[in-house]
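I'd like to ask some things about the structure below.
One chain of protein is taken out of this complex; the other chains stay put.
Here is chain A:
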Amino acid sequence: MNLKIALFGIAREIVGQPVLEVSAPEGQSAQGLLHDLHARYPELARLTSLAVAVNNEYAADDTLLQERDEIALIPPVSGG
């Protein structure tokens, strides 16, 4: 399946684009996606934290991703 991942802040700068399309096996988990992205973009692994959000909620490691989900990578937030 194809996943579309929205990127923000330093994650967008590391990857070099605001949206990343990746092909992933059915039943890919949030943790599995992070694992793949760390391998592709080692600089992502150097961040203080990196979370996956699915449909505007933080996803647990074992959350399974679906093609229709709105997926985003969340580097350390710094609002306020």
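What we mean here is this: a contact is a pair of C-beta atoms (placed from the backbone, for glycine too) under 8 Å apart; a residue touches a chain by one contact, two chains touch by 3 or more; residues count from 1.
Assume contacts and distances are computed from a predicted model.
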{"item": "The complex's invisible chain, by UniProt name, from \"Electron transfer flavoprotein subunit alpha/FixB family protein\", \"Carbohydrate ABC transporter permease\", \"Molybdopterin synthase catalytic subunit\" or \"Phenylacetate-CoA oxygenase subunit PaaC\"", "value": "\"Molybdopterin synthase catalytic subunit\""}
{"item": "Residue among A:N2, A:Q17 or A:T48 that touches the chain left out of view", "value": "A:T48"}
{"item": "Absent-chain interface as seen on chain A, which is shown", "value": "6, 8-10, 13, 46-48, 53, 56-58, 70, 72, 74-80"}
